[in-house]
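A single protein chain has been omitted; all remaining protein chains appear in their positions.
Up next is chain A:
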Amino acid sequence: MSYFLITRASSTIGTRSCLVNYFLLDWCTRGLSLSCIYLYFYFAVKKSEVECLLRVFHSLVEKANVRLNNFGLDRNAFRAILHSIFGMTDDMLMNRVFFAFDKDNDNCINAKEWVKGLSVFLRGTFEEKLKFCFEVYYLNGDGYISREEIFDMLKNSLHQQTSEEETDEGIKELVDITLKKMDYDNDGKISFADFEKAVKEERLLLEVFGPRLPEAKVQCQ
């Protein structure tokens, strides 16, 4: 039954490569969720890339040695991946990326979430990335990035100056500068509309509060 589905799926997209079929079959026999196979219908990621992502996911899951009933990556494992593969260092940011990946809020990233997240992460269109970044930046769920959140995110961005106070002062000013630049409706917080407008004007602002996406140099490779 499943094999039939797979052949149907691959023939719909016009590829009859035996190799692909073989891989798909391989995954099925290893018990991967069938739904993942359809992922490439929904995302801009190429089929072969989905295959790769799934394989990576599989190996990571095995490495992380998680219980089989909760099939996926938990937060710590995911953070380790972000750190080792994408070179992210900021704990808080990694947490946020995790939550952004974890759509169903079950504290575990399953294969679907993994592929979906990474498709944005690696190959996302500008709009997708925009949305992703914004999601990473606001966390209290109100749909706005508040002044306090900005302060939190930027507080490590200056080299330690003579005193704590001075550094805090500097950060506050930086937050002011940022708000002045991005808060178009002057309500003291950044809405998605503000964010979108600012980033569209200057793409550099996409990761304004810290690197969220893989390095450009990684992308280029």
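In this section, contacts are C-beta pairs under 8 Å (C-beta built on N, C-alpha and C of every residue); 3 or more make two chains touch, one makes a residue touch a chain; residues count from 1.
The rule is short, and it goes like this: contacts and distances are computed from a predicted model.
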Undisplayed chain, where the name is taken from the UniProt record, one of "WD repeat-containing protein 74", "Glycerol-3-phosphate acyltransferase 4", "Outer dynein arm-docking complex subunit 2" or "Alpha-1,3-glucosyltransferase": "Outer dynein arm-docking complex subunit 2"
Residue numbers in chain A that touch the chain omitted from display: 153-154, 156-159, 161, 170, 173-174, 177-178, 180-181, 202, 204-205, 207-211, 215-217, 220
